[in-house]
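One chain of protein is taken out of this complex; the other chains stay put.
Let's turn to chain A:
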Amino acid sequence: MEEVRYVLFDTNWPEITRFADEVSALVIDIGASSLRAGYAGDDTPKSIIPTTYGYIPTAPDSDAPMGDGATTEEASSSNNTVGGRKYAQIFLGQNGPSMWRPGMEIGNPLVDGLIQDFNPISPLIKNALEDIMRVNPSEHPVLVTEPTWNTPANRERMAEIMFEEFNVPAFYIANTGVLNAFASGKGSALVIDIGQSMASVTPVVDGFVLRKGLAYTPLPRFIHAISRNLLVNPTANRPGIELWPHQLIATKTPVDIGQQPIFTVRQDRIAQTTQSWRLWAESKEVDEWIQTVAAVSDQGWNDQLMARTMPKQYEFPSGYASNFGAERYQVGEHLFLTNNTNPNQPKTIPALVTESLRACDPELRQVLMGNIVLTGGGSLFHGLAERLNAEMLRTFPHTKIHAPGNPIERRYGGWLGGSILASLGTFHQLWISKEEWEEHGKAIVGQRCK
């Protein structure tokens, strides 16, 4: 087969293309909120799908799936019997979990940033590569990312999936901390990665993670829980907010700010809505509120200052709207402020940084603090970079924070680093080829991907 391509010059990264040798590799970055996949050498992933998936469990008595083709035309629907757990139907992609379906449960394969359930992983990857990107994975080397605290068993399982199920010619698994440092153009960095469920601080030296210096906590989940409490519980100024998702609201009438919402709920759907879907939909509302409204004060908490800040208006799907003033900052403050009264609070970002640095060689601390990389979708709090800078300067006078201004770069930094790495000419000797996989087995993953 002879293919002819008119090459367009990629002017985005001229200094990188000098060392680049494109082998049409694919990069897959699986995070708690989304799965990113695309060609190595691109600056944005081609397909971004939620990692969360919807499924309808098989009835215990009948395993004949009843296809409702109308609702699954966008999502990949397939009989999935991998690993013994049977889904009658699985709904993936942008219209997967977010579309209401009677009796649909919601699942997420990741727990604390690690893949706990590998059953939906292959359908997710298949959906991203074959249904959205329309590529044949058996023709492309594939680079997959992993968090620093990934287990050897997990990465070997991933290699197995890629080689055995997708039949890829070559595979590599790279660390997100390293890739985030690469995405910022640094070989050595202190990567502060705030995702949807986990916040981690990873020291990277010469392209290697210092595992002893890794510090991570489920801080974003804690922030999420705090926000949810804040919204649901009534305050002196407003009643508790009912987090009805759009999908369950039949009609609503516009009301003034702060007034009780007037809306009707789709009673026909309520009965068939599963608990997991309801939980997922409500947490999505909370997340959207956080993303729209929440912020971090520049210089630290100050009651008078907070009272004077501009409130921000936000309207919930039920039609209820309110102005959020100090509450906006209250949420972000938990990233920095240790609350001694709450024993469940995870370590704050400065505490994580201190913990990470303490485990590093004293000589390295200066270097790392001069190369802080702030990344991850959870770091997009308004004012977070400035506040972090102010906090760090207090203890380390030579702090320099690199926080990409472009939200795409911030959210998909791991993917971007993988895209850079897998397009380098010098990287191609590191791929684990199918031949090597068959010869050495699982051990090759640990040997090659240090």
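In the analysis below, a residue touches a chain if its C-beta (ideal position, glycine included) is under 8 Å from a C-beta of that chain, and two chains touch if they have at least 3 such contacts; residues count from 1.
Everything that follows uses one rule, which is that contacts and distances are computed from a predicted model.
Taking the options "NADH-ubiquinone oxidoreductase chain 4", "Mitochondrial import inner membrane translocase subunit", "SWR1-complex protein 4" or "Nuclear cap-binding protein subunit 2" in turn, only "SWR1-complex protein 4" matches the UniProt protein name of the chain that is not displayed.
From the set A:I49, A:I115 or A:A170, the residue in touch with the chain omitted from the display is A:A170, counting the whole complex. By the touch definition given at the top, chain A reaches the unshown chain through residues 2-7, 19, 21-24, 141, 169-170, 205-206, 208-213, 360-365, 424-426, 428-429, 431, 433-436, 439, 450.
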